[in-house]
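Every protein chain except one is present and positioned as in the full complex.
Take a look at chain A:
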Amino acid sequence: MSDTAEADFQALLRIAGISFSEERYPIMLDAYRSWLKLVEVLDEPLPMAVEPAAAPRLEPPLKAMGK
């Protein structure tokens, strides 16, 4: 996993447009590996109907409510 993870790590940093010093690089790579472990559960499938919590709730315009 380590080779792939490091390549992905470098790609993600490049896409984000950020970098770290040589000294901090291994610490951030280690953090990335911990991150991958944490988010494993996000790859578990959810029922298709489950919607995100962030979906906005719209209200009809005041005019349509007769106000």
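Everything that follows uses one rule, which is that a contact is a pair of C-beta atoms (placed from the backbone, for glycine too) under 8 Å apart; a residue touches a chain by one contact, two chains touch by 3 or more; residues count from 1.
One rule holds for everything that comes next: contacts and distances are computed from a predicted model.
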* Asked: Can you pick, from "Amidase", "3-isopropylmalate dehydratase small subunit", "ABC transporter ATP-binding protein" or "Carboxymuconolactone decarboxylase family protein", the UniProt name of the chain not shown?
  -> "Amidase"
* Would you write out the residues of chain A that touch the absent chain, in ascending order? => 9, 12-13, 15-18, 20, 24, 27-28, 30-32, 34-36, 38-43, 46, 50-54
